[in-house]
Structures are given as C-alpha cells and as structure tokens.
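Heads up, one of the protein chains got dropped from this complex, but the rest are sitting where they should.
Entry: chain A
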C-alpha cells in the first residue's frame, strides 16, 4: 500500500510541505509547488541514515506578513477577486482551534508557542509554531519579517507542552477561506472567542470583520519576496488595504 502526502494547502499546513524537505525555492521559478512525497511502505528497505545531527546547520525560515481587514458585508467581493487572482483550485475553507502557550522564565519576556489543530479535518496533524521578534531592519521593507519554526506533531501536543512547563495563555477559533498564489498564502478568516475554556462549541465572533493575511514562509535573506507581496497587495486595493502592522505598536 503506497501512501501519498497530499500537497493540499490548509491553514498553516502549507508549511507541511517541509516534511518533504522541499524548501520554497520554486519561488524563483515562479511555479507552484505541486510536489508530492511518496513513501514506499511495501518493502522493508532501510531508510537513509543521517550521519549529522540537525542542531546548528538548518536553514532559518522567515515569515513575511502583511495584514488588513474587511467588514463582513465586503467579504463576498473580496473572495470573488481573490478567486480570480489566485491559483486555480477548489475553494478551500478551514476551521481551526488555536491555543497560545507561554513558558515563563527568568527572562522578562516569556517564550510563546502556538498550537493549532484542525476542527474540520479528522486525522490532520497538530501544528506547533514558534514566531520570533519582528526584524527591525530596513524601513523600506514592505512586509513584517520574523523568524518562524513550524512543526507538525502528534495529538498529545497540549499534554506534552504542559509537561514541559508551558501554560495556556489564551485560545480562539479561526474560521475562513484559504487561497494561494505561488508560495504566497492568503487567508481571510474570522476570529471567534471561546466562552467556556476548552469548549469549542460555544464561541462568539470577536468583531464584525474578517482578518486578511498575506504571508510567505521563505529562507532568510530573500527580501525580493516582500516586493512581490506588495505588488499582489496593490491588486487587492481598494477592497482591502494590506500593510505591515508591527504587533508591538498595538500593545
């Protein structure tokens, strides 16, 4: 029986293509990455033995981000335009539950990890994400750039994080639509507050608008990515204005 890892994109799970160790260099060729990984489970062949540990030499992945929002009544026109501009695929919706965990130490700022699970796709792995501080560099850079580490995990993630010493800070449900264009991922979603901790059935919308996020996860140093994001964002005006929003300024 052969197992095929689907290249479908769902929420942050586009980054699961990293499981196939395919870094988004296809950006440079402009093509979309429709690579599939096929694991041959028929024979008991020995898998390759890695000689070197993974610690220092991995590529640092950065997330480039632009955000904006639209009011509920403008959603349809935005979706319509996105459907036209983005890669041709079946309209994809997602319903995710995200929990944010903090580990407090002696350092002033706690370590933040985000654990996300799909509520509408059974069997999908949980997604653990670390996001670093935004890089304060070039003022001309159009997008927010921060270090990002994405990890697919088994379902006992929350128990494991608690055992490590993390405590849940807050949680929410995100429901919306997902589009992609090349390596750019566009999410249009609504955030729901969870009324009873742990119970994802009783939720209430946080606002009368949808959050729009344009993001790319690429190896560090590819700043040309943010130019392409800006060009794409131009095409969405005046329906939505996507801009670089520094989270620190909101605190």
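Throughout what follows, a contact is a pair of C-beta atoms (placed from the backbone, for glycine too) under 8 Å apart; a residue touches a chain by one contact, two chains touch by 3 or more; residues count from 1.
As a working rule, contacts and distances are computed from a predicted model.
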Checklist entry - The hidden chain: which UniProt name fits, "Glutamine synthetase", "28S ribosomal protein S22, mitochondrial", "Mediator of RNA polymerase II transcription subunit 20" or "BAF factor"? => result "Mediator of RNA polymerase II transcription subunit 20"
Next on the checklist: Looking at the full complex, which residue from A:128, A:145, A:174 or A:194 touches the chain that isn't shown here?
Outcome noted: A:128
Item to check | Contact residue for the chain not shown (choose from A:103, A:119, A:168 or A:191) | outcome: A:103
Checklist entry - What residues on chain A make contact with the chain left out of this view? => result 18-19, 21, 44-50, 53-56, 58, 103-107, 111, 128, 130, 132, 149-154, 156-157, 159-160, 163-165
